[in-house]
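With one protein chain withheld, the remaining protein chains of the complex are depicted in position.
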Amino acid sequence: MQQIDLARSAFLFLPLFLLGLLILPGRAALRIIAALVLAALIGWGLPQMLDRGTLTYLVSFSTMAGIYAILSLGLNSQWGLAGHVNFGVAGFFAVGAFTSALFTTTMPEGALAAYSQQAFGLQWPFLGGVIMAGILAAIVGFFISIPVLRLRTDFLAIATLGIAEVIRFIFQNERWLANGPQPMRGIPRPLDCLFKDPACSWLPPGAAEFLEPLSPRDYVFFYLIVVSLILAVVFIALERISRSPWGRMLRAVRDEENSASMNGKNVFWRRIESFVVGCFIMGVGGAVYAHYVVSIDYSHFNPLFATFIIWVMLMLGGSGNNKGAILGAFAVWGVWSGAAFMIDIASPALQLISDDLPTRGAYLRWMLVALLLGVIVLYRPQGILSERKKVSDFMTDDDEPQ
Amino acid sequence: MALLEVRNVTAGYGDTEILRDVSMEVGEGEMVTIIGPNGAGKSTVMKTIFGLLHPRTGSVHFNDEDISALQPYQIVERGMCYVPQVSNIFTELTVSENLEMGAFLAKKADIEARKERIYEYFPRLKERRHQRAGKMSGGERQMVAMGSALMLDPKLVLMDEPSAGLSPKMVGVIFEQIEKINKAGPAILIVEQNAQLSLQMSDRGYVLASGENRFEGTGQGLLDDPEVGRLYLGG
Partner (left out) sequence: MSMHDVADDTAPRHDDRTGRERILAALRSRITLATALALTLVVFWLLGYRQGASGSDLLSLTIWGVMLGGIIALGAIGLTLVYGVLKFPNFAHGELVTFGTYGTFTIAALLPTGAALRPFSFGWELMVGMILTMPLVTLVALAVDRVLFRPLRARGAELVLLAMASLAASFFLRSVIYLIWGSDFMFFYPGRANPILTLPLNIRIQGDQIFVLVLAAILVALTWILLSRTRMGKAMRATANNPDLAQVRGINTERVIAATWALGASLAVAGGVMYGLASQLRPEMGWFLLLPMFAAVIMGGIGSPVGAIVGAIIIGIAQQVSSSFINPAYGPGVSFILMVVVLVLQPMGLFGQKGD
């Protein structure tokens, strides 16, 4: 095994371990051991089985799917837990992405300032940016939720869709804020010195030597760890929340809005809190996205990529189920990415139908995802994994209502 | 053979069974009252007859035809109309438009003549024909609801608590009209809280309790029955 593959294996260990913990059944102690063993085996095996290009593709696929999983979890804490129909995920996603970018980049100076404008650039570290992204998205969500959450579901859907569009208009048109219609570039990647030559100065020589064969192209191996950890934190937090009295109350409100609203004021604030929590997570998702793609502009946060597809993910995986939200994100991102290959392969056939069709193949993917949502809504609205009703540890599995 | 026959009907919503083995019949031109305590399933009987709810077992026959599986509009075509207890008018439409909607299945040319006939029953509606129905008083609304149901000259009219929420004076007016309508032809099956008044006018009556038939007899017979009186007439 070459050193480069070994180094890549090392990076795969943690994400695989977390994945193992998520999907393996059984008791905690056993699960940890099993996940450790499996992660080591698979992490070691994968670079041997796959060629380097394929493995890199797989890792960047998982990174993107993981980012979508964060967004999908955010949406689940609104829709799955409290029944808020937020058709404006894109807005909070965008606020998070641009906030983190503004907090972590350097203010352009000199000649550059003429081409690239932004409100400020504070050079904060990555984590600071991520937290600020969550906080700002939550603040925006809070101010929006007060007038909007009193409304009927259908008004909420329309209003949130509008909010997302307005936020997108702002990032498109306000040059001073985040470089207007031009992309905001140079968003720093955390610890990207690991993959540079010479590597970060603080690294012990042994580690630097170990990482030496890796090039900046392999950065995504590290970023997958970042995404996995953030995803794990969000997942655990949401699992706790949904089993807490707060979460149980929200579900009760969602299912029986009339009876639970007997103590109205209380319920209203709980509903606002759940909306704000979801916005915070979406903001974090935006930040994680921004630092991954390095350069962002308003067009990334369109209703298709940043709202619609996330709804399809959550609906497919299973509304109300956090594991489902993650599963849905990977599955739909798989369909979306896989469709690109299929369309490439089918392109000679498409050419026969019309000369224009192969160049418009991308829209076949839209169609596919739209069809997928249609099929889910018609045939399995509860998704693959339906909601776990077990909300108390005092309930045994037999008590679970069907 | 009776006009309407409900044969051993069991019906309900979701997991809950509301009617159990209910049977009743209404003959041509008869007036029949169903009484019973709250939650006895009186409104459910109406909905099941009218196709808004389909029986699980048993069947509903109208004019010797099994109508258990038909949709409401098909039942209306066959000559039965229904006056629900609440939201029984189109509040956004005028009185005259409400009546027209009652005759959606009639020929266009007849509509004016049909409306005139309804105005004979309820002259007050003629005065107010261009008014939005939602702006009218409770009694007038009830007139609009009954008038719309009579537009197609039905053989049978189902009325769900026509006196609910009305002032005593208005109750008298409405019942007078019901009697007049019944005399003019259609059979009437009526669910009423105001059991005394309704039974007095009725040819026959049924007492429903917990979703089952309890008593049946002539209107006066039920009023005189000491047990019915004690249990269901509050006297």
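First chain written, first letter: the chains are A and B, and each begins at residue 1.
As a convention for this text, a contact is a pair of C-beta atoms (placed from the backbone, for glycine too) under 8 Å apart; a residue touches a chain by one contact, two chains touch by 3 or more.
What you see is a predicted model, and the numbers here were worked out from it, not measured in a lab.
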Thinking of the whole complex, not just what is shown, which of A:147, A:245 or A:348 touches the missing chain?
A:147
Among B:102, B:186, B:205 or B:219, which residue is in contact with the omitted chain in the full complex?
B:102
In the whole complex, not just what's shown, which of A:195, A:235, A:280 or A:308 touches the removed chain?
A:308
Determine which one of B:31, B:60 or B:152 touches the chain that has been left out.
B:152
Touch list for chain B against the chain that is not drawn:
50, 52, 71-73, 76-77, 81-82, 84, 86-93, 97, 100-102, 104-105, 108, 134, 137-139, 141-142, 148-149, 152, 164-167, 169-170
What residue numbers in chain A mark contact with the hidden partner chain?
83, 85, 87, 147-148, 151-155, 157-159, 161-163, 165-166, 169, 172-173, 303-304, 308, 311, 315, 356-357, 359-360, 363-364, 366-367, 369-371, 373-374, 377-378, 381
